[in-house]
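Let me give you the structure first, and then I'll get to my questions.
In this view, the complex is presented without one of its protein chains, the others remaining in place.
This part shows chain A:
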Amino acid sequence: MTDHKTSKEQKYDRQLRLWGDHGQEALENAHVCLINANATGTEILKNLVLPGIGAFTVVDGHKVSGEDVGNNFFLTSSSIGKNRAQAATELLQELNSDVSGNFVEESPDKLLDNDPEFFHRFSLVIGIQLPESTCLRLGSVLWEAGVPYLVCRTYGLIGYMRLIVKEHTVVESHPDNALEDLRLDQPFTELKHHIESYDLDSMEKKDHSHTPWIIVVAKYLEKWYSEHNSQLPKNYKEKEAFRQLIREGILTKENGAPEDEENFEEAIKNVNTALNPTKVPSAAEDIFNAEQCENITSQSPSFWVMAQGVRDFIRNEGNGKLPVRGTIPDMIADSDKFIKLQNVYRDKAMKDAAVVSKHVEALLQSVGKPPESISEQEIKLFCKNAAFLRVVRCRSLAEEYSMDTFNKDEITSCMDSTDSEMVLYLMLRSVDRFYQQHSRYPGVYNYQVEEDINKLKLCVNSLLQEYSLNVNVKDDYIHEFCRYGAAEPHTVAAFLGGSAAQEAIKIITHQFVPFNNTFLYNAMSQTSATFQL
């Protein structure tokens, strides 16, 4: 068992460094459904099977064609004529023995007719190259069931993805550059005491120059307060005066020249960020004010239960502030002083988290749930990330397609520039319209390309008319989409395969932030864009 665990740790080492053991656990508990095992589909699954998704189920009623084998790495010529779900599952399964692969030899339409609840069991459903009608039908089933749905499509040199998830919460968004949480403007009692334990004036040079800058700033802030009515230095003039105050604290040599005290330099450099007033970021504020945070029931996800716990902390013990994050940046200091200071913040963070924990416990009890249904560990993580919480809410497909609710403004304003990736979206919608009318995609065969250009143009116009969109779609794009003939070049499928798999991992692990809600990739120009439709 331990052997298995360590070998898994080794195998997944490079990704565990990104999403941690708990992210991996979420991945291993997930079951993803893939509809249609064409090149885009198998490439996505490949990138989920490799990192060790728990299970996948391929739904596909097609028989493998020669074309399919041409662009798909997980089909071979010997599988021509067999069911595509089965053939692909065999070769995908072979990638990773930790993963359980399943297949259903049926078309999604049939499943939707006979057993729509089939789809309720999955952590995520990924639909590839679906006809519009199927896509919308499946969309409404999954929306009702609250199952996240990712739509993907490779059409010629164009990649398209649409994410439909009612509400997706993220505790660990892993922001790239976050401000520190130091509380120097409003030090908590333990920090105050710790600061008081220092006396810069009576220090030996070595200690003086190895006192963490946080302490240095705090000390001179006390001095400042005594001369300025206990007001923080606010504007430039005051902050500069404050810096000067610190500068004057640098020890001097016998000849009067200042000593080289890097910690003081750091203090001066950090005056700005260090004196940032402590407050709840507006994005987090929105979450605490959300209706879901207010109305906790026994059905509420733990995210919202904890959110209310933190909110109660802010309103009571926290005096308007978030729980202390408990981390400090590295800085010039000797080990002992640094570790002691770090522990002051860490201990306070633990205390705050314990208080939040009490709120959460009470809350759980009030809705009749056992207090252990949310672990201490989860609460600590939540408190630590309280400033970076994110909630993603996507619109439904029904809203996107309805005449009353489609996002006309976004489409029209993007189309001010005729080469915006938005034109690709309109073209894909027109191609679907073409399919509805002709039961085939434009330009599939050489001899039809010319006539299809005009037919597709009619579809573009009728789409624009129907939605009263007063925008200009260049003929070049109509011609180009006919050239594609619904081809699925492998490299474009592989691009989507990578990006869709990563979005799936975000949805499953609740780490990092998924896109919202439509992504278009143009392989011709190697550009992409995200729209909210």
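We take it that contacts are C-beta pairs under 8 Å (C-beta built on N, C-alpha and C of every residue); 3 or more make two chains touch, one makes a residue touch a chain; residues count from 1.
As a convention for this text, contacts and distances are computed from a predicted model.
One chain of the assembly is not displayed; among "Transmembrane emp24 domain-containing protein 7", "Dynein axonemal intermediate chain 3", "NEDD8-activating enzyme E1 catalytic subunit" or "NAD(P)H-quinone oxidoreductase subunit 4L, chloroplastic", its UniProt protein name is "NEDD8-activating enzyme E1 catalytic subunit".
Between the chain not shown and the residues A:F118, A:F406 or A:Y435, the one that touches is A:Y435. For the chain left out of this panel, the touching residue among A:G66, A:G256 or A:G368 is A:G66.
Here one chain is not drawn; of A:Q15, A:Q86, A:N102 or A:T278, the residue touching it is A:Q15. The set of chain A residues touching the chain not shown comprises 7, 9-18, 39, 43, 46-47, 50-52, 65-67, 69-73, 76-77, 80, 95-96, 156-157, 161, 173-177, 179, 210, 234-240, 243, 271-273, 275-276, 282, 330-331, 333-336, 338-339, 342, 417, 435, 438-441, 443-447, 449, 475-477, 479-480, 483-492, 494-495, 497-499, 501-503, 505, 512-516, 519, 521, 523-528, 530.
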